[in-house]
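Heads up: the structure comes next, in structure tokens.
Of the protein chains in this complex, one is absent; all others appear in place.
The block that comes next holds chain A.
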Amino acid sequence: MLDMKTLGNDAIAEKGWFKAHKFLIMRRLSQLGILALFLTGPWLGIWIVKGNLASNLTLDVLPLTDPYVLLQASLSGVVPETAAIIGVVIVLVFYFLVGGRVYCSWVCPVNMVTDLAAWLRRKLGIRTTSQLSRSTRYWMLALTLILPLVVTGGIIWELVNPVSMMFRGIVFGMGAAWVMVLGIFLFDLIVAKDGWCGHICPVGAFYNLIGSKSLLRVNALQRQACNDCMECYVICPEPQVIKPALKGEEKGVSPVILSSDCTNCGRCIDICAKDVFSYGGRYSKTTEVYKRKGEINQGVQA
């Protein structure tokens, strides 16, 4: 049985603490940095980005708009302004390239909360499993897109969306939104592993669909080096995505993790002592290179 207490120790011993936490640190810098860009205005009077994740304006020129929120608004009958349309296109192109769920692991502030809950689960040895299906999020997504059509009074989901609420709360004033955040923390800690981000959140589901053919992907190019320590499965918030790529060699499955559930967070890269995983392109030539290398190796052994 995998010992939660020693999780990651191999990687630290092999690569050093910093390399074993490289992408975790970069993600935190990204998440906090994005918040900081929004906060220098209200806190210091230096306006870099105005607004919040729903729609914003960087240095008074670059508009960015959340396609999910704008889609909800459009479904309730809104014709957006040009700036919003430009903003949506930029965001869509970006996430199409780097992977939709990069939003979840590199931008969304709720990720820090659910990561904390997941870390505590491991430390405290909480092993509750949820009855929820991972497809629940798509049902939720459908629900949030149907509600503006059938209920008058508009973008219903945005009345309770913890993702937008938390970010807006930090930038504009929290009110009682911390109750929602605490609720998600406790849900993830006690009720279900990766409960919110991995099962329910329709925002993640939407970005999942946007990035389903994204170019940037994590791969297991060095999968032959895998020593079956299983730590990547434990640390991964969507562990179902790893197996086909990591263990698919015999079946001739590509070492590239193709499932759009993958958040491109790089946790597996950090935790693997054998450097099995790395970032790469979806159609990267390294895949073929690897295959050839494999054949040569086999030839040498024979």
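Just so it is clear, contacts are C-beta pairs under 8 Å (C-beta built on N, C-alpha and C of every residue); 3 or more make two chains touch, one makes a residue touch a chain; residues count from 1.
In the analysis below, contacts and distances are computed from a predicted model.
The complex includes a chain that is not drawn, and of the options "Ferredoxin-type protein NapG", "Molybdenum transport system permease", "ABC transporter substrate-binding protein" or "LigA protein" the UniProt name matching it is "Ferredoxin-type protein NapG". Across the interface with the omitted chain, chain A contributes residues 41, 47, 50-52, 54-57, 63, 65-66, 69-70, 72-73, 76-81, 83-84, 87, 132-133, 135-136, 139-140, 142-143, 146-148, 150-160, 164-165, 168-169, 171-177, 179-180, 233, 239-240, 243.
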